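Below is the structure I would like to discuss, written out as structure tokens.
With one protein chain removed, the remaining protein chains of the complex are shown where they sit.
Chain IDs A, B, C, D and E follow the sequence of writing; residue 1 opens each chain.
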């Protein structure tokens, strides 16, 4: 980041001070109904002497909730004397979106995870992205960005990381992925991720900082199972980094890791209609197997359009809403080969 | 219905003609972009001589999908020569809502199932309600209205009927409920139903015609399990009425029937927040048991608000969306006593 | 109208006073930005002693403009000394719709010509309908309601009247229709009109007062040709009633009169798509002749859907907008038989 | 009210029980995001034995705040042992509007104080009106409805009542008006009120129950001066009714009472523009005196349009927003003669 | 274009493969209701060996339809064996706008033809512009961008090109303009175009590639006459380039070519009002001649505002909608001198 412009956001907490600090990132947003107001984005820093720093982010998409609950619980349970080093927690990263329960910001309609590294002089979401890129990520030894499927997708609870080019960095990411101890995980190949390099993970990669993420459920709800995976993963990452002692680790079976690298792992709707899924999360499907039917009850005498999987794979994710447009993603498969 | 006003909707099909007829209810809706246009609501009538009439309705709420798929499949599979009597199928009852995947009509913002018997001179949804009340229900020997939880609720797939005052009618409804063969069913007490007597079932009751309904899933999706329950139920009702021969019946275990008659069977949010369900569909819970926590990630250092069940019961239904307002319904319990 | 409730609208003009009066109907509409404000609907009364009363209305649909311009010009040119009797002019009947250039009211989304006789205690449009029904129509010896095709339709300039049951009234309407001297006219059969009896003409019929209307162009524009037809017609009606002297009559060729009584005179879109009209206004078409193609450029390799006329007729009207939904009206034909 | 239909709203409190009770009116509103939810409208009943009943309402218009604050403070300060009889407090009458800070309901766009007595089967605001009309007003010996100018008007803090036909009722209303002890008050003549008989006061009059109201400030803000007037008035009304003992009365100078009975006491904008008030609240103005200029900065070389008062009077109220449409009310004057 | 960033859009077709290929440009647009979905923009490539490449674009503005129909018909009729070289067809360039029948994108509210060359990392419309600029235009020997007047303007069917500085390029553009064989054409002077250099034509000019355009009708409709001009022009351009053989040429009278270079060729509304055009398309008007009247039916006693042409010229274009604001363009004239 050779850009030397500085954030306009004021920050209530001092990242270098020991103890438990809570406060707000004050993002000034001058609107018709609040000319001098700020958006009060909560931030918590817990520090106890020198040591590694973990950065936990949730609410990057406002309608992905398990991470928000897990980090809220962490804020209420983790105390400085339990740790060594520092934990930075940003539970509602796209704050206006999180308040609204929306994937994207209701203020500027931007998807935070598609506009990194952001712009300190830009719109609300661009300023948030810049603050995270400039002020938070560079302070971290590990970035953990907790996602779920949101309103339109449902995932089997899993963790994920990217297949970065730097092998040492990749090894550290894989180690963190295993430490997180989700039942399932996947590794994203380069350029296959929907967000390209404009994600939070992309920022971390450019700075050489390891990052892992999650997809914990979705359908616009809080999944109790996804929440348990999140809480265990967060705690185990703190152990993995040495911020919490080893005995704090919550044991779990080994993670099953899949790869995600080709468009043939996605099933997209070929026509508009009402989506009936035929496969379920966690199924292992074969190439050519029926994936979905798209119905048109507004013309009930018209036959449904059948969709089939293009290749074999593990069903990581499926679309939630019934009403569907051509081009909407219906399924995502994990493959056995890593990218 | 002493009101003698007539519908303004034109109907393509002749209810008294034998054979398979498909067409539209033409509801003229004069708008800025279509001054003389009509809303083309599909309707199908399948008739083979004298005999009983079954009326199947779905899309009463536009975002409740399993019934819409089941009736679409019925339109494509049922042929006059297979039946005796008549089957009337209205798969997208609140047509504008069904097209939009919305509970209520995007045109007049009305909830069809809260405004029966409607008004022939009223707004779009009021005209639909009137047509169903005046033209369809009186022709039926049984009304089956296929609902699901919609976008905001998720039900364990079940069927339901109302505890009408007329004992003979109630007996016929219970018989139909059992014939439907859903794994779970419930009987609604008088005046406890959310829609009071302004529902489609209320219209049928006033005409002395038996009616059953369903709640087949929800969360804005098509549930494969709910779809199977719907398809079996629709077929078995046709057998029950004698429209299909007995050998067409799809066998199923006996239905477990609960009662729903008191506000203490509902859990409502006491504060706004992010809803974490603690019980699951199909659980049997005890009075005082923890039902939910409401979190506030925008103030993560604030403790969650706990909600408890007021009485014992079977979890029929839970809220889907995370973001929740005070007054939103979180759970509905079935009780062992029928109303 | 046995309803004895009175309008809440204040009226600046005295209908029984001689001379030229201009002012407003003051329709109080208490809104967030104007708690005590009124909608200032202009009205003009021109009176010179005893004699017949003509009521001219335009802006019944806010996006139908030729009548609004013709009546605006009439207000600026007609003077009491030129007439005998009374002329009442309401140029922007659905005032909020006319200001917005919209078919329906932006305040309550109602179509004024579908809700007559209205309601004095109702919403804004319902109050307007009631004032016209209770205060204006009963004072008139002839009602002339100037329409055009609006934003979604384009008409060959024509006049029209309804085939009322009362033969004497019908004869007076036909005489007025011929006096109007449009090049083309049509007579609407009972129950075929899109607005049924909830139109301004329906109010006049119930009071036994003759009424004529127009369709002067459309496509959301002011048609110079339609404007000329309107200005001649308005003037000739005043001569016909004896309000203006005979020498004021503007000569014109005889009107060609068609009938409109059956749904087979309408062509509706069978599928959504981009509407290419194949016939033109003023054509005489045959049954089975190609009327339109509906294209789908978003799937350009899919063949267009062809639509054909169901019967022979004179093309009175065609749809304007390209993008079209199933059920939108594409063409209206006049037939040689009157209803 | 010969209508015997019953409200669908559930009520948490028992009006006949002694002590302090708080709870909600549960107005079920089935929406896309909350199919079974209710709107939780707070209500408080404080009762201590037999005695008179005072009904206090605020938030009838959601953006009128002084009454809402005064009643909130009353809920927190008044205890059963201090009173004799009963006090019913409904601080946010149009609940969705009050939450939104809006004059009218964001759900159905209705102005609660223009639709009394409402409809138990109608839209949200109609159901609220009906509950107040059927369940609250009949229980009261005095109704006090606390208004302010809202977002579009600013009032000098005052109280008001209507010039009802029944002389005994009028005398009781005048006595209550004086007891309220606002510095200024006015009496509304029949049919001059902006809301006609569709207001809460109209309901009370039809039941023969005295009512008083207020206009305490406005401009969308909480006025500290208006709040003091409200709190004194509420307390003094309780003394006046004998619910609080005489020593609780807060002394105040005598109220100056004006009349409001003619349209000439209102100044309305004759053209659209930017409103510069020339008179101020509390001024005594003369007929012909300059009231306002309407400017057009978008055409700055065009002269302002001057508006003058039509008669002498006391400036009770002025418009707040600069941008103004023809028909918006700019000033309201009190006259020396009562109606 | 020294910018070396690459598009994020996936492309189904291989531009270098022989034969007929159809598919989609997959523009990933992560929204609340479709987190991983893409916008399916259809593209067709028809290739038969080496030879020149023609690029045809329509739907640059979504409500301009004749080009969309002409290219849809071309897709269905042109086959590889008929041609030599390559034809690339993009019928719905601003895909979301074309689906909506809107000039600008309903997603980001951008006008595609005002933001070239676009941005590969930008919003939806910016990504489309970039793809066309980077992937399509550089492959073309001739760019043909088919416009019409859209919803707000109506053109006499014509073709057009720009007066580029490079004389050789200009000569090639004039030759293509004549080959297109529209009855009327015009040449735009530099800096007079409404879109400046941010248009698709501007991109082609900077790459030294000849481009021609059209204005084929408008008023939001499909014009049969404009469609015939478009289909003949597209075919004749293919002959002109040698992609189709000479005998495929459709003969037509010579094109009448006008110039468009000064603001005095535009008539703009000086006040808001209802626009009555006095001149018609295809008229030759004189300086000072009456062009339009702007009426105000909401104040019908106010005189119309007359507008006159500032210079002589041929009426190429007029405004369609009646309701008009100050600054709206009412007429565009062609002049006899080319720029």
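Basically, a contact is a pair of C-beta atoms (placed from the backbone, for glycine too) under 8 Å apart; a residue touches a chain by one contact, two chains touch by 3 or more.
Since this is a predicted model, take the numbers as computed values, not measurements.
The residue touching the chain not shown here, chosen from D:89, D:124, D:177 or D:333, is D:89.
Touch with the hidden chain on the side of chain A covers residues 8, 10, 24, 26, 28, 30-40, 108, 121. Touching the omitted chain from chain E are residues 61, 63, 102-104, 109, 111, 114, 149-153, 194-196, 198, 263, 266, 268, 319, 321, 325-329, 332.
Where chain D meets the chain that is not shown, the touching residues are 22, 40, 42, 44, 58-59, 63, 65, 68-69, 71-73, 75-76, 89, 91-92, 95, 98-101, 219-222, 224, 227, 274-278, 280, 295-301, 303-304, 320-323.
In this section, only the chains that are shown with their structure count from here on.
Across A-B and B-C, it is A-B that has more C-beta pairs touching.
Taking the mean of the C-alpha atoms as each chain's centre, chain C and chain E sit 36 Å apart. Note on chain placement: the centre of chain B and the centre of chain C lie 42 Å apart, centres being C-alpha means.
In chain B, the positions touching at least two other chains are 40, 63, 321.
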